[in-house]
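One structure below.
One protein chain is absent from this view; the other protein chains keep their places.
By written order: A, B and C. Residues from 1 in each chain.
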Amino acid sequence: MSQSEAEVSRLFDRTLAGLKEAVRGLIGGDGFDPHPDLAKGDAERIREHLWACLESRGGEVSARSRAAALGRAYLHLSETGRRRYLTILATEFDRNPVAVARAVRALESAPAEGRAAAEDALRDALDAPRERLLRQFNALSDGVKFLVDLRYDLMRFAREDTALSGLEKDLKRLLASWFDIGFLELRRIDWNAPASLLEKLIDYEAVHAIRSWQDLKNRLDSDRRCYAFFHPSMPDEPLIFVEVALETGLADNVHALLDEESPVGDPSRADTAVFYSISNAQRGLAGIAFGDFLIKRVVDDLRAELPNLKTFATLSPIPGFSRWLEKNPDEAVGAALAKPGWWDDPDAAEAAKGPVLRAVARYLVQARRKGRAADPVAHFHLANGARMERLNWLANTSESGRAQSAGVMINYLYRRDMIEANHEAYKGEGRIAMSSAVRALAGKQEKKRR
Amino acid sequence: MSQSEAEVSRLFDRTLAGLKEAVRGLIGGDGFDPHPDLAKGDAERIREHLWACLESRGGEVSARSRAAALGRAYLHLSETGRRRYLTILATEFDRNPVAVARAVRALESAPAEGRAAAEDALRDALDAPRERLLRQFNALSDGVKFLVDLRYDLMRFAREDTALSGLEKDLKRLLASWFDIGFLELRRIDWNAPASLLEKLIDYEAVHAIRSWQDLKNRLDSDRRCYAFFHPSMPDEPLIFVEVALETGLADNVHALLDEESPVGDPSRADTAVFYSISNAQRGLAGIAFGDFLIKRVVDDLRAELPNLKTFATLSPIPGFSRWLEKNPDEAVGAALAKPGWWDDPDAAEAAKGPVLRAVARYLVQARRKGRAADPVAHFHLANGARMERLNWLANTSESGRAQSAGVMINYLYRRDMIEANHEAYKGEGRIAMSSAVRALAGKQEKKRR
Amino acid sequence: MSQSEAEVSRLFDRTLAGLKEAVRGLIGGDGFDPHPDLAKGDAERIREHLWACLESRGGEVSARSRAAALGRAYLHLSETGRRRYLTILATEFDRNPVAVARAVRALESAPAEGRAAAEDALRDALDAPRERLLRQFNALSDGVKFLVDLRYDLMRFAREDTALSGLEKDLKRLLASWFDIGFLELRRIDWNAPASLLEKLIDYEAVHAIRSWQDLKNRLDSDRRCYAFFHPSMPDEPLIFVEVALETGLADNVHALLDEESPVGDPSRADTAVFYSISNAQRGLAGIAFGDFLIKRVVDDLRAELPNLKTFATLSPIPGFSRWLEKNPDEAVGAALAKPGWWDDPDAAEAAKGPVLRAVARYLVQARRKGRAADPVAHFHLANGARMERLNWLANTSESGRAQSAGVMINYLYRRDMIEANHEAYKGEGRIAMSSAVRALAGKQEKKRR
Partner (left out) sequence: MSQSEAEVSRLFDRTLAGLKEAVRGLIGGDGFDPHPDLAKGDAERIREHLWACLESRGGEVSARSRAAALGRAYLHLSETGRRRYLTILATEFDRNPVAVARAVRALESAPAEGRAAAEDALRDALDAPRERLLRQFNALSDGVKFLVDLRYDLMRFAREDTALSGLEKDLKRLLASWFDIGFLELRRIDWNAPASLLEKLIDYEAVHAIRSWQDLKNRLDSDRRCYAFFHPSMPDEPLIFVEVALETGLADNVHALLDEESPVGDPSRADTAVFYSISNAQRGLAGIAFGDFLIKRVVDDLRAELPNLKTFATLSPIPGFSRWLEKNPDEAVGAALAKPGWWDDPDAAEAAKGPVLRAVARYLVQARRKGRAADPVAHFHLANGARMERLNWLANTSESGRAQSAGVMINYLYRRDMIEANHEAYKGEGRIAMSSAVRALAGKQEKKRR
């Protein structure tokens, strides 16, 4: 170890020791009631308790009780208090740079037979102490939910304060491990589900807002299905959910789907399952993907329950079209949509149809970001192995539907025998699977296959 | 990158590419039926499927299906086949040494603001690809149990084949994360539990063998309690369980505790809970500790249910005494125990009592291994914050009881107000908490407290 | 048997035989699809199937399948069809008068030692065959609910058609036996209950209409309780439910109770449980009483959960006051209530208070029907052993509250140590238990106790 390193290390250790010493007197009972903004003294008590947790002072059981108390304290803090709390966690329990450097050196000088051990030691040095603390919060009775919500806080704060982004990444890695798909439970949700759960669907629905309990009941009727993934430690919190309509033929209009007055169909006669809404319910799990598993599992479930179903497809929004159109203006489209009330006027609508559909098709097929489809919904389904099947005119003429994509919606088709090939082609070469109708609209030539 | 490094890296990459190329033709359906000993062709197919999993070929959903098939294939292999399978996983999906070296260099030359990212990258390089594969086995319907049992295989194999120990460590780290105490569920087990579960208690009981269903029923009677920890993904498999007798006064004899003929006591009048057996049920979770949490949680549970309980203690074996005595012979003890049938002969037993108890006390208090109590049961309870309360003469005169510790057993006492201090004293200075009676037997002076 | 009796009997038997013969050809499969109005041919098929059920033709298992099909057929009938169906059941499967007469004679001439058997035989003759048929409908998957609803049909029809009242009584007796209180399960209902169940509360609430899901959620908040009785064969159908507010002090105003904006109280600090709504949910169980058991069980439950509760009382409507007042006009009251908006005008309200409260008290205490309190809610609580505790002015100034009882409500008090005595006094001598305040308002002298 060079002299300067030794100094840094000593300094680091002394700081820790000093920290510990300074607050040793502050350790109180397990419960504490800090000021919402985490005033200075409170911050020191928090810090000291975090140290006690990290060192499992009093034994592992005590450390966990303490972690639970620390978690409860967090919940009572203001935004300011939470930022301060998380900053302590992020910066004072970060990796020890000296230990890392030492481990790097040890690896570099390790003989062949000691290499694996040295790599392990380096890996351990790269695990920040705060990771261990994050795990300990699982001692809270709703510990997993606590951590999911904590990540949402961190994501928000880290946007403005990069000092928190390391902690945010650590937490994301931890949650990705704990929310491994193998632990998730697929549950069908119907009108017999707890009201407290259904209320969450109303809150979390992100695609077509649920207007009332009656609207919700209609979406859970016998010709509808709703499925969600759950984690065993958050049994009352859906992670992601999908709404499905059982229809005859491919749905081309979301108003018809959501019409509370339309008669209830006979699910055993339906030939098509239309996935018309997929919503993530936990903002703190952003970036941890379950959507493709959800679709796949629901398809399997429906296939087993209703052997008559032959077609599995979505009726999806095209959220990025209008923004793209602004940057890539099209005269004909602009003119057609400029006419007030064009969607309610048959002639105006008919006139707009051709130009708009062609523009949407071009957007979907050609607009790219880093080799991926620029439209996020398109990217999601293409990456899952679906293909673009059909564009639907006047499919969603609500204000938001018009604002997003001039009322156009698209069906993505999931065909079991094509999913893997579509996925590979898209992932590898960025090739988008599409029907000949979509291809024609987008003005593309059919690719010849070897 | 130096020339030689570049060469190694190229070689490594080419090997991988070659491997992949060589077996590309072998990819079959998801199901395959390898030879039990994993003959050459099968090994190549396994290898190729592992690659496909690692690369999420065909999408993440397909990768998981493939992992499940790989897992099922493993289950049908012989010991030889399993070793070969795990050797592929351990060696061919190990860390890429060149990537590690490259990441180390990048870290060393990183500017201050890029340091965290470089550390992250190095950490990722230190995560062996096999870790990701281990996680994917969670796609099996009993994936967690599969991994727990896989670890037991690895532990056995790694004893003879150090090439497997890295994989074993990776799996241990994964399981330690997934079996975080916060995920475990404490369940009371009684005679209304499923027979299939109770049968496992019979199989797993490690301290006092359960002789029959009648013996088991007696241990689950109204003046007894049995608790176990369960993981939500293994709901039918106890992880660790404890058997408790509700008594008046501290039990001093295990035969009386287990006597099927003894009358059933009234639990609401009991003042003492005696933990007389703690057994780990999953060999694949060795080294991942739940025992202290189990005792703590059971104490809380019993306290809430039966407010009359005042004393919580064990009646524990002393498994290491006889081996210690061999190495530290004691003439008086040797003579006393040499007498045939000494335990059934009141005079001989009385004569042996003093010397034996003193020797046992010395063993418990003085015999150390790496600063810890040498006796493993003693170490477990001391580390949990218990104290040595009382030695019991003729407490287990069965053949195994005599063989282990001349029939002596010990009560460890759990007192809520002393647990943290005992734990810290033991963990820090190795100081053992004990009653004055034990201290006197061990011939130690009472330590003066400041 | 006299000649004429023999003739009647022969005639009766021949009619049956003829009936059976006439329709033997009509027996089809178990399923049949009658005309909604039960045209003639259908009626004959129903009749024949009923006979087949009664005789357990093809075995008891077949008879039950047939009964299930008969039940399903009933559900598809129009009102006209149902009347015809029930008339067949009521009249053609009534007691056989000749068999009754014969059994009476046998009893009269029975020797002492044969008397019990002769009584048994007579009792059997008095059990109409239709009773057995009613039981067989229990073969339907929702058989019990079917019978409950059938009784509601019968009650409605029997009001106009006395030929059905015997069948209605038979069914009531059967349901009273099957809904024995010992079979009922008390369940607490909260916001975690299935939406499909909560929707029924909204439908069935009979005292203070639930205006919205938000109103319902407010009634299920942590300072509220809702309990219902359920039958194991109708697990999704509440039989009767009660809504309780946990308060400090006796509630005197229902608007305050139901105010969605009022802050949520801490139930552990409440000293009073106010039963503010009890609703029967199954019209087909009219006359089969569970209400007193419900109150008693809920009191027990609350007492166990919240030891701080000292007072258990209702806040009840006085539904019969206004009708009584019409027949027993009171000048002062009439004048006070004639003033438009009296309830919103403090002076007018104050002026009305005295006369109205006194009139209400007289009504409650003095108005009798067959020796019972004339007010049905009063009768219910008095018979259960409650006492009239306090009249509340401006307690329910909604339109219906004013229409029923000039906005006055009453608290009935349940005191464990007085329930039996109150009940006996009321049941025996019609004596009404009341507080001295109520007594004073009613202008009664305190009764001297021996």
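Heads up, the rule we're going with is that contacts are C-beta pairs under 8 Å (C-beta built on N, C-alpha and C of every residue); 3 or more make two chains touch, one makes a residue touch a chain.
This is a predicted model, so every value here is computed, not measured.
Touch, as defined at the top, links the missing chain to these shown chains in the whole complex: B, C. Considering the full assembly, C:289 is the residue among C:54, C:186, C:202 or C:289 that touches the omitted chain.
The residue from C:46, C:77, C:139 or C:315 that touches the chain not shown here is C:139.
For chain C, the list of residues touching the undisplayed chain reads 57-62, 64, 95, 97, 100, 104, 107-108, 115-116, 119-120, 122-123, 126-127, 135, 138-140, 143-144, 165-166, 169, 174, 177-178, 180-183, 232-233, 289, 292-293, 296, 383-385, 419-420, 423-424, 427.
In the full complex, chain B touches the hidden chain at residues 191-199, 213, 217, 236.
Criterion: only the chains that are shown with their structure count from here on.
Relative to the C-alpha centre of chain C, the farthest chain centre belongs to B.
The distance from the centre of chain B to the centre of chain C, with each centre set as the mean of the Cα atoms, comes to 60 Å. Separating the CA-averaged centres of chain A and chain C is a span of 52 Å.
Of all residues in chain B, none touches two or more other chains.
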